[in-house]
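Complex shown without one protein chain; remaining protein chains in place.
Moving on to chain A:
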Amino acid sequence: VENVRLLDRFSSRRAVVGTLYLTATHVIFVENGSETRKETWVLHSQISSIEKQATTATGCPLLIRCKNFQVIHLVIPQERDCHDVYLSLIRLARPVKYEELYCFSFNPKLDKEEREQGWKLVDLSEEYNRMGVPNNYWQISDVNRDYGVCDSYPTEVYVPKSATAHIIVGSSKFRSRRRFPALSYYCKGNNASICRSSQPLSGFSARCLEDEQMLQAIRKANPGSDFIYVVDTRPKLNAMANRAAGKGYENEDNYSNIKFQFIGIENIHVMRNSLQKMLEVCELKSPSMSDFLWGLENSGWLKHIKAIMDAGIFIAKAVAEEGVSVLVHCSDGWDRTAQVCSVASLLLDPYYRTMKGFMVLIEKDWVSFGHKFNHRYGNLDGDPKEISPVIDQFLECVWQLMEQFPCAFEFNERFLIHIQHHIYSCQFGNFLCNSQKERRELKIKERTYSLWAHLWKNRADYLNPLYRSDHSQTQGTLHPQIAPCNFLYKFWSGMYNRFEKGLHPRQSVTDYLMAVKEETQQLEEELEVLQERLANLQKSQSGNNKVKSKQQDRSKQFGLYTSNNSLANTPQEYSNDLKSFPSRSPSQGDEDSALILTQDNLKSSDPDLSANSDQESGVEDLSCRSPSGGGCLPSEDSGKDSDEAVFLAG
């Protein structure tokens, strides 16, 4: 469709005219502007809603909201075209079969072996070994080998040694969806563990001997403690209501030596509405400060984030400080339980704060334990009531922690944002389906690529420059502050206003420091080479002085040597190198190589991502990110135009 206008949220004067293309996988908008021909690519799977608004004199407006929080406002001249686009998009954005998803057609030009290597990057049995199981207290159980006991669990499950198959099966029958208690995290230092399950089918009075034995077995696996915590992450009212349906929570009287604890996190429906409300606030045209703060409070979003964090902190404290094992559940044990277990693990174990460890953590607590990615993130057309930003909230908890502990994480904010993007993009197979069983049936590993390998390959872009493996913040358990007056839970504009570059800091400290570190590394290498050459020269010089008779031979040799060397790197070449360094001079005026360098980096780093989503912002957005705030050129333009509207509006 031609002559489509892409509107800018802040100012109608910045609308651009271009052509809209629909392909099998993407919506593409190409600007007419002759030089840049800026392109905006949006994957169909990112589309969360399409809204056709009333036709106006200028055409028919179409509003596309994306799951990565991009909002695209198009105006199509002809009503009929608009309607066609609308209908096509509705169909394209809601695939009914897995095979329609992008990952089955996405080909990053890797051979079979590379693909297999990619899938092997994250290996969970290796991870359990790292934690220190199997050992005297924990063993791997094969009861679920063919998904016979629980179809949403993985085949390999770690359980206490004293829990026999009989006990496991018995317990599973007493738990929602047969999700029996299984090991999530084991603390080598003091034998305390975090286990997870679903709610018991206790109703008002039902009991199950095997389930009681199962909890007893978990306690016994931690000889240092004479009780375990059972943490129900639901609000008490919700849990009580479940009793009427024959479900519910553990009665302390029936289980020996448990301490039962509610930590109220709301359910997926509340969270979905909360996000919706917060996004409405983000979309306000020119909100006043109180509109914004009031809307933020009213959405309840930060309150929910804090609730998840509080639960994680409680569990981490029980494990690390009291040495007590914890069993965590909610209703089905695949949403709130996943959030809370992974936050607790992250607080407890520095390994999960590394890039590799974080991938492992998501693979362990989310992918393998049957978090329903397909339902929650609406990959296939399904019940809209199943959709909820569960893992988004976890990622935000991580970001809030990064704000509080700037040196503790190996990765940076961009890493989290790109993971969020790919959870919805369906470009990689990792997050397809609702369980391991379904993924195996679909032969995901043979037919698609792994996101982790892709991120790992570009890890240089995701590094936190402040991270040092020997830093005090890197070690041991993190103890976050919880009161708002001690630590500010902030609105994450990097995520929820990700595509509104104008709102973000114009110069990125992270990128700046990364560029400095890169330069430092090159300097270190150069220093070594220089020192070596200097040493060689000195040697040969002293040789010259001592043995004058052999001078000619020697200098010949030496001559050869230097010439070889000089081929490799002459001073001139260094200075060329140096020219390409100043990746960091934030002197925004000059066309600094900085810009180019960062741009290259990003391009190489995530071609797919930038093709899919970042294209729109193109150079402008790169320079916004570039430390050089190269910044300011775009910010002068964009800043001016967009902000002008804002200033005058007031």
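One rule holds for everything that comes next: contacts are C-beta pairs under 8 Å (C-beta built on N, C-alpha and C of every residue); 3 or more make two chains touch, one makes a residue touch a chain; residues count from 1.
What we mean here is this: contacts and distances are computed from a predicted model.
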Choices "Coatomer subunit gamma", "RSH4A protein", "Myotubularin-related protein 9" or "WD repeat-containing protein 34-like" - which one is the UniProt name of the chain not shown: "Myotubularin-related protein 9"
Touching residue (missing chain; options A:F415, A:F499 or A:Y512): A:Y512
Sole residue of A:E297, A:E321 or A:E441 that reaches the chain not shown, by the stated touch rule: A:E297
Interface residues of chain A (partner: the chain not displayed): 282, 286-294, 296-297, 300, 302-303, 306, 310, 404-408, 465-466, 468, 471-473, 481-491, 493, 497, 500, 502-507, 509, 512-513, 516-517, 519-520, 523-524, 526-527, 530-531, 533-534, 537-538, 540-541, 544, 551, 555, 558-559, 562, 571, 574, 584-589, 627-629, 631-633, 635-636, 639-640, 643-644, 646-648, 650
